[in-house]
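Here it is: the structure, laid out below.
The other protein chains are all here in position, but one chain of the complex has been omitted.
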Amino acid sequence: MLKALENISAFYANPTRFMALARQVHRPLWALAIGVLAYGLYRVAYVPADYQQGDSVRIMFVHVPAAWMSLFGYSFIFIASVTALIFRHPLGHVAARAAAPVGAVFTLLALITGSLWGQPMWGTWWVWDARLTSVLVLFFIYLGYIALWQAIDEPTRAARAASILAIVGFINVPIVKFSVDWWNTLHQPASVSRLARPALHADFLYPLLIMGAGFLVLFLALTLTRMQMEVLRQRLRARAPKGEPPHV
Amino acid sequence: MYDIYIYASYGVTAVLLGGLIIVSFRQLSKARRQVFALEAGELKKEDE
Partner (left out) sequence: MSGLMRIFAAICSQHMHLSWRSGQTMLAVSFLFIAITLLPFGLGPELKLLRALAPGLLWVVLAISLLTGLERLFQADYEDGTLDRLLLVPLAFEAVVLAKLLGHYLALVLPLILAVPLAGLLLNIEAARLPVLLAAMLCGSPALVLLGGIGASLAVSVRRGGLLTVLIAMPFYVPVLIFGAAAGRAGLETGVAVGPYLGILAALSAASLLLAPFAIAAALRSALR
């Protein structure tokens, strides 16, 4: 009994320290996220209408930051997985698992808002535009990653498999991007208007950057919340008697 | 004239992110309660 407790405490030494830290950082981080997002929305409300796209340009302030976060989220998962594999840091797996649903939701958000922006701009809900298509593939990569975590019961085995997938999938992302871009130019002449224009006026740029910062802090806050949850769930799994996993 | 699309975008954003936030916090508090219950149970056993 004592021996088992010793093992558990040795294994969770780091996560315990993390939990103490997380408790202190958690609330300020959420406050910061809400603050930045509120300020961003306030700035967006006073953005002038675009002379070409009219008011619909306001969709950009959620669409583009969501698309940024979809890529940031997967990079986050990749870095966390590499850290976990190389430095054998158990928190890396926790961080990667916690961030996956957050990144997936931002990716879905980028797809839906892109579609809502496309309807008035292009006259159709979906265009096989290079960006939308590669974001769609990225969404499937997220889904596969989440499904793999859920499918394997044994936690350490699931963690290792998921980190291998995260790394291989990360290498795949630029290859998909390149080939989808190429495929798109092959099939569609450049007449389809791109969502983001090359040069953005400062009236649009600053609110966009503030919303981006807000989404970033929100991503980190959500990930921290979910990390705490994952650590607690691990603790439950480790202590539960064999054969009957706790229903979490 | 684009109002409906703008409101829909911000609405979907609020629903999806809000949903994830609510689910995450509920899962966190549930896990907290379960760990608390488990630790209380273990202490009880050691006392006996």
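All chains are identified by letter, namely A and B, in their written order; residue positions are counted from 1 within each chain.
Here, a contact is a pair of C-beta atoms (placed from the backbone, for glycine too) under 8 Å apart; a residue touches a chain by one contact, two chains touch by 3 or more.
Quick caveat, the model's predicted, so the values are computed rather than measured.
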item: Partners of the unshown chain among those that are drawn; value: A
item: Touch criterion as defined above, residue of A:Leu71, A:Val127 or A:Leu165 at the omitted chain; value: A:Leu165
item: Residues in chain A touching the chain absent from view; value: 137-138, 140-141, 143-144, 147-148, 151-152, 154, 157, 160-161, 164-165, 167-169, 171-172, 175-176, 178-180, 182-183, 186
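To be clear about the criterion, only the chains that are shown with their structure count from here on.
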item: Chain A-touching residues of chain B, taken from the complex the two chains share; value: 1-3, 5-6, 8-10, 12-13, 16-17, 20-21, 24-25, 27-28, 30-32, 34-35, 38, 42
item: Interfacial residue positions of chain A with respect to chain B in the complex; value: 54-56, 58-59, 62-63, 66, 101-102, 105, 108-109, 112-113, 116-117, 119-120, 218, 222, 225-226, 228-229, 232-233, 235-236, 239-240, 246, 248
